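Okay, here's the structure, questions in a sec.
Yeah, one chain of the complex is gone here, protein chain that is, but the others are all in their spots.
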Amino acid sequence: MAAVHRIALVGAGRMGAIRGRIAAASPRFDLAYLVEPRADAAGPLAAELGCRTASFEAMLADRNVAGVIVASSTDTHLDLTLAALRAGKAVFCEKPLDLEPSRLRAHAADLAAPARPLYVAFNRRFDPHLRTLKARLDAGAVGALETLHLISHDPAPPPLSFVPTSGGLFRDFTIHDFDMAGWLTGETPADVFAWAECLVDPAIGAAGDVDTARLILRYATGRLGVISNTRRSGYGYDQRVEAYGSKGALMAGNPRTSTVETWTEAGATAAPIYGGFAARYPKSYAAELDHFADILAGEAEPAAGYAASLAALALAEAAARSLRTGAPAPVEAP
Amino acid sequence: MAAVHRIALVGAGRMGAIRGRIAAASPRFDLAYLVEPRADAAGPLAAELGCRTASFEAMLADRNVAGVIVASSTDTHLDLTLAALRAGKAVFCEKPLDLEPSRLRAHAADLAAPARPLYVAFNRRFDPHLRTLKARLDAGAVGALETLHLISHDPAPPPLSFVPTSGGLFRDFTIHDFDMAGWLTGETPADVFAWAECLVDPAIGAAGDVDTARLILRYATGRLGVISNTRRSGYGYDQRVEAYGSKGALMAGNPRTSTVETWTEAGATAAPIYGGFAARYPKSYAAELDHFADILAGEAEPAAGYAASLAALALAEAAARSLRTGAPAPVEAP
Amino acid sequence: MAAVHRIALVGAGRMGAIRGRIAAASPRFDLAYLVEPRADAAGPLAAELGCRTASFEAMLADRNVAGVIVASSTDTHLDLTLAALRAGKAVFCEKPLDLEPSRLRAHAADLAAPARPLYVAFNRRFDPHLRTLKARLDAGAVGALETLHLISHDPAPPPLSFVPTSGGLFRDFTIHDFDMAGWLTGETPADVFAWAECLVDPAIGAAGDVDTARLILRYATGRLGVISNTRRSGYGYDQRVEAYGSKGALMAGNPRTSTVETWTEAGATAAPIYGGFAARYPKSYAAELDHFADILAGEAEPAAGYAASLAALALAEAAARSLRTGAPAPVEAP
Partner (left out) sequence: MAAVHRIALVGAGRMGAIRGRIAAASPRFDLAYLVEPRADAAGPLAAELGCRTASFEAMLADRNVAGVIVASSTDTHLDLTLAALRAGKAVFCEKPLDLEPSRLRAHAADLAAPARPLYVAFNRRFDPHLRTLKARLDAGAVGALETLHLISHDPAPPPLSFVPTSGGLFRDFTIHDFDMAGWLTGETPADVFAWAECLVDPAIGAAGDVDTARLILRYATGRLGVISNTRRSGYGYDQRVEAYGSKGALMAGNPRTSTVETWTEAGATAAPIYGGFAARYPKSYAAELDHFADILAGEAEPAAGYAASLAALALAEAAARSLRTGAPAPVEAP
């Protein structure tokens, strides 16, 4: 009989609800607490998930809680994670662990080799399509990896109110591609070059951000990587990976909402791709929580944590520097 | 707060396990009993599902059991269904309800307008891809439906031991296509013509069955339908629907195990399709149990029951007659 | 220096113009004459092709004419072919050589082993896509061929005036599929079963023909073949071949008018397929004339002639008989 791990969820926002539903439905977890200061949000979700609400402190005081899912607002991630680790809980933290590399580095002692395991949720690493691509790449299906093209195009920009606190396109959005590049290459780029514009909505520019970007990563081994980002595609949530090797290429395309094609005189129309991350990545969210159960059972090491967070953030910092200076920027060693 | 329906599962075989796992994970059911005479099969599955084992009679005696999933061997479906209905339980019965139309007709009084709802699991009706096709067809996306092509190719033949009790290719396998044709057209064909051969394994022929078939259905409205079946495709579990209308066509293709393509000098290889029904149709199995919960809640009428079973079986009978006589066979009115 | 063959073209209709333009542009032919009784049609085409007009007799009298392309109306094919053969000319005759098997058989002595080579233009045998399929099939890429599905859907019905003289759907249209089946299997079916309807235009039915058909071919070896025909698809000129073997399948799809896809929120729309045979099969028409040049040079035997014509026609006759009697019809041995 498999062990059941008592866990708590912190945060009743969009990601909190997604994580909570998976945890509540999984036979591997006993989701005991929801921690959420906003009572109006806490109550309904706790009822749906069949768990109690509690303060963060009260929850930490329950010695049977083995793990904590930190899905609160980004600015609270680091403090809550540190507190939970100190209380002896394993932590599953939504990305980013923090937006400031300096703050991460200040806690390196507690985060780099934490007392209890720390997983930071770079969910794309658990997408079955991308895992298939990586497995084939690692198996040498197309020879040595030479260049990489990562496409992340959002269907529509986030609410304007989110922009000022997002950390900017590179730290909020491109961060997934930075992590994907690290995961696929196993290498940190030497330099990054970024050009970005505000083409989608001038209000994004007025808030000090950009919405359309192209970046090149250059690796010491000679590899080159391109990242393509936009906040508004006009055709859905476009998430592709193209890996070019010495003997061919591996292309991870977009799953479609159905296999149905409509054939008319205008051509053959394939079904739309998905409209957003919640619909596109449900299997990765489920697999991540399975991974957390494996971690709690002592059967797995976290696939990503402090080092991956810092590496992705260092790339985002370098990209922002490149954009500011108009020149390539070296990537700080993690 | 949504109602939770107490149900029981009869049968711990392959389909029983599939149904049981979905029911156990669903917040809409309280899966209370597993009925399975073979103790060695009953125990482990009951443990996994977190339910008690019980005799069929003891289970029926629990007045709080609202519904019964009949997933036992085909030859027991009808008797168990009748008994459960008589005991006031709603029934979810694996297809076929029975292999003999005469036996079904003998119980028409109890089955056609049963005291409690009866759903017979023609699972493809709940596949999201096929539902998308049907929705577009019904919305007139390609005009009036004129011809239909249904492809069901199994990756590999069933165990030889299964062949003699299977009812034969048409009643065991083509039955899904017969139901699909009825569901898509809303019409019963006037006649059917069938040619079938034993090309895959002579042992199937020795057991009195065929393994490769092509059928044409002719409707009173002039529509024509083709069914293409084989027990061994050599390329996976191929399940397609092609619906040709007066203004175009709708094509439901095979989902693939991933979106990854491998590009080499040999061409671009798309990922394999699924290898069997359990991997191909998980969403339809889940949706069917949701449908059963809706039925138990009084929010839905069964999508398929006695009439659909009889209609599909009548087609299978006509096809078998056509194959025997070498001529088209009229389809008995349901 | 390659030989240049003096040839003549008979017929200035649609196919005559297609053949003439290819012949005139080819360095392997000296297209010397156009034979066409309708002066208004003959003059402009002869001018375009840069050749003289002549009577059929005058053209035959030119001893330097090595070959004749017979592209006149169907009812004249056989007589003109026989006359040209008798005059010592090789013949390239549009299909069908004749619509009546009895008439063909009456001239078996002159046609089966003709004095000069006779090619009958079953053009699909020269389509590069279908040739690729056949080459892979013959190389065993998918094991032994078990079943075949041939799809020929016209975008729109022919002019009503054509229907009464067309010979009917099977002899005019399905004839290509009958030949394709023979070419791919190398076998004559034992029986054929056909159901056909008039769904597209009642006027076609009033003229005594059908416009939508499904046929099954049964071979002595156990193979089964399905043919799918309609006179109006609503989505273009659909010409596909699906060959199912013991180890997989080969699928020849429709080429598209461009590789451009349009991605919007409605999905990804691939370019239309071609709208008719002239746009779909230009390479097969060019390859056929190259084949005729090879024949004239003594470097090739005709890929199809009397035997292939008779075989396809025998299938059409059997299909018509099946439709009339409502039962499978045996196919007459060629």
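Note that the chains take the letters A, B and C in the order they are written out, and that residue 1 is the start of every chain.
Basically, contacts are C-beta pairs under 8 Å (C-beta built on N, C-alpha and C of every residue); 3 or more make two chains touch, one makes a residue touch a chain.
The structure presented is a predicted model; accordingly, all values stated were derived computationally and were not measured.
Taking every chain of the complex into account, the omitted one touches A, B, C. If you put the hidden chain back, the residue from B:Gly234, B:Gly248 or B:Gly305 that touches it is B:Gly234.
Screening C:Leu34, C:Ala249 or C:Leu289 against the full complex identifies C:Ala249 as the residue touching the chain left out.
Considering C:Ala3, C:Ala25, C:Ala220 or C:Ala279, the position touching the chain not shown turns out to be C:Ala25 (whole complex). Against the chain not shown here, subunit C presents residues 1, 24-25, 27, 47, 50, 128-129, 132-133, 136, 141-142, 247-255, 257-265, 268, 271.
Subunit B residues in contact with the hidden partner, per the touch definition given at the top, are 155, 234-236, 256, 263-273.
Residue positions on subunit A in contact with the hidden chain: 142-143, 146-147, 149, 153, 193, 195, 197-200, 212-214, 216, 218, 222-224, 226, 228, 230, 232-235, 244-249, 326-328, in rising order.
Everything that follows uses one rule, which is that only the chains that are shown with their structure count from here on.
Remark: subunit A and subunit B have CA centroids separated by 39 Å (rounded to whole angstrom). In this assembly, the C-alpha centroid of subunit A lies 58 Å from the C-alpha centroid of subunit C. In subunit A, the residues that touch at least two other chains are 262-265, 268, 271.
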